[in-house]
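As you look at this complex, bear in mind that one protein chain is not there, while each of the others sits in place.
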Amino acid sequence: MLDKSDIINLDYSLLSTLTQLFGPSGFEEEVAQYISAQLQPHSDKISIDTLGNLIVRRRGPGKRILVASHMDQIGIIVTNIDKEGFLRFSILGSMAITALNKKRIKFRNGRIGVIGVEKLEKVADLKLEKFYIDIGASSREEAGNAVQIGDSAVLVGDFIEAGSRIISKAFDDRLGCFIAIEALKRVKTDHELAFVFTVQEEVGARGAQTAAYALDPDLALAVDVTATGDTPKAQQMSVELGKGAGIKVFDRSLVTSPQIKRWMADVATNKKIPFQWEVLEFGGTDSGAINLTKAGIPAGVISVPIRYLHSPAEMADKKDVEAAVDLLVALLESPAEL
Amino acid sequence: MLLKTLSELNGTSGDETTVRNLLSAEIKPYVEKIVIDKLGNLIAFKNQKFSGPKVLITAHMDEVALMIMAITNEGFLKFKPVGGIDPRILVSKTVRIGADLTGVIGAKAIHLQKLPERQKACTYDQLYIDIGAQSKEEAAGKVKVGDYAYFVTACEPFGEGLYKGKAFDDRIGCAILVELLKQEYDFPLVAAFTVQEEVGLRGAKVAAYQIEPDFAIVVEGTIAADVMERAEEEWVTELGKGPACSIVDRTTLYSPKLIQYVAELARRKNIPLQLRRGSSGGNDAGRIHITKTGIPTVSLSVPCRYIHSYVSVINEKDFKACGDLVLALMRNLPPITNYPAKTREDY
Partner (left out) sequence: MINAQMQSAKEFLRLLSRESGISGNEAPVAALVRAEFQLLSDEVYTDTFGNIYALKKGSKNSSRIMLAAHMDEIGLIVHKIDERGFLRFISIAGIDPKILLSQEVIVHGRRQIPGIIGSIPPHLLAEGDSDKAVKMEDMAVDVGLSAEMVHKVIQVGDVISLQRDSCELLNNIVAGKSFDDRAGVVALKICLEELSHLHHSHDVIAVATTQEEVGIRGAQTSAYSLVPDMAIVVEVAHGCTPDTKGQVNLELGKGPSVALGPNVHPAIYQHISETALLQRLPMQIEPLPGASGTDAWAIQVSQAGIPTGLVSIPLRYMHTSVETLNMQDVLNCGKLLAYAIASLPDDLEGLLCY
């Protein structure tokens, strides 16, 4: 049984800061710098690779374990500025476009814009091409002084605590980063650890692919978020908020091997950490890409249940976050003999 | 003119031999070594003994075309596209199969179409090639299932300062690479003329894996939709405004630092440059930049109107400026952070 007094005090102000850092896919620098500073005292070596992955190492004689959580969040990228100063854009990652209408959006330099939509003949005409961003400029020149083609932005969404529930943008996957950071601060192990804060997960787990190639670990764990099925007439799914950390069984990128599942569930059961089996109908994680690297790397996923995924108001439960930290620490402190 | 020759050669994914042979002969005097790898990529080396970061320039040899899938009992040929082709462009065209067999893609005469039929586009299921054979046996004597059929389009000057032709995507990149190989450089240079881009960036994947460059430049033909009543924001690129530097597409998020570097270089050298708008499409960069531990990659393209069709159009000035810009970039390489390569312990 874990000494609960060690674990309960997670620093949620750190999570709050993480969620508000700017980091859409391809533009993760700010997040990397911040995490790097946080983990300096807890690591033996920190580096950034070609694609921008932040790699935090802790040396040890044991198994070589990679822990991946992705820094990037869903965002948009400006693809055109018209004569009247309106911007057109593409989405970085995948997102239901209906969630965009009349939302505030923030650029790296702090400039705020509003997403508008052209007049539609019928609702079915709603396509990405119909959206534009209004940054309050009235000409191409004026807009160009604040924002350029190729600049990116993210939806605005503050961090809010509501009892045991927390709400914010970018829990996908700053929550994973937070869990990894908190775990690395606490973990005492002989294993050789590489905590990788990856880039470009939302566009196809590209960062995880090159990092796994470079590090060639014996074993990998990703910490990412997952959907739930516990809201009114939700998409069918057994995962519920507040019922513990998810252990992934299946998604479109990974079928977790029976050995990994057994290891994760046994450790959770022994340490009395609440967990739930997760079967996700759509989507994937960094572990899918890592699993397929070189001759194949055994990989699992700790998932945190989230409602309203890929929106500026993602909702999680602190109990699940705490269970995920506990589980990650316990797994890294276990012999990991598979 | 090399571009004309290249454009008029036939070579789709998996059938790049003719193009490869011509390119191999063209570049031979200017390179130290030529290798054809296991997928058929043509890889040329210069300055192998030099130290410093290794630079890769690539263009793909394959074009979109048709593959014969079956011969009907009446001697007509059923086909499917190799790469992405809108079936609506195929009706009423001639095609070449092998060296000297010509066929036509017809359609039911408008007189015979009922009203609902008239309003519907033809799909691949309805289309077939007529080679004039009178029986299945006669057709089978001339054509094998699995043969390729190519567009028959002459590459010629067109309008003011333009060229029209087929396969500019990406023979135009091949033509630029050949010119670039004639110059001298002070770093190890590898040029890869890749195969199978149109069916999933497959040649580039294995080429980058074996070459392990420290920096890569992909030279392409890209979408220019600056036509008719399309709104400006949908153009992607525009003819006559210089080469296009990619920012984002379905396969790559390009490094903002490298894009900025290229844009400043173009400004300094007075070479026109446009940023590729929108995020449609994808090219060999998509595989190259995530090869092994990651490779910094830039994509520079010549805008092509009516790409992936029977006849596309380019501007000669864009063609020249694209070559100039790639040359300028190679003369002024950006800071290359991943050289020398790191080992597993360096991270």
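Points worth noting:
The letters A and B name the chains in turn, as written, and every chain counts its residues from 1.
Going forward, contacts are C-beta pairs under 8 Å (C-beta built on N, C-alpha and C of every residue); 3 or more make two chains touch, one makes a residue touch a chain.
Just so it is clear, the structure is predicted and the values come from calculations on it, not from any experiment.
Residue in contact with the omitted chain (choice from B:69, B:104, B:154 or B:231): B:69. The chain not shown here is touched by just one of B:4, B:78, B:96 or B:269, and that residue is B:78. The residue from B:37, B:130 or B:179 that touches the chain not shown here is B:37. Here the missing chain is touched by one residue of B:88, B:144 or B:331, and it is B:144.
Interface with the hidden chain, as seen from subunit B, comprises residues 13-15, 17, 20, 36-41, 66-70, 78, 80-83, 125, 144-146, 195-196, 199-200, 202, 205-206, 209-210. Mapped onto subunit A, the footprint of the missing chain covers residues 229, 236-238, 249-250, 252-253, 255-258, 261, 276-279, 281, 291-292, 294-298.
The rule is short, and it goes like this: only the chains that are shown with their structure count from here on.
Centre-to-centre spacing of subunit A and subunit B amounts to 35 Å, using the average Cα coordinate of each chain. Contact residues of subunit B toward subunit A in the complex are 232-234, 247-248, 253-256, 259, 275, 277-279, 289-296, 337-338, 342, 344, 346-347.
The part of subunit A that touches subunit B in the complex is made up of residues 25-27, 45, 47, 49-51, 55, 57, 77, 79-80, 82, 88, 90, 92, 129, 149-150, 194, 200, 203, 206, 209-211, 213-216.
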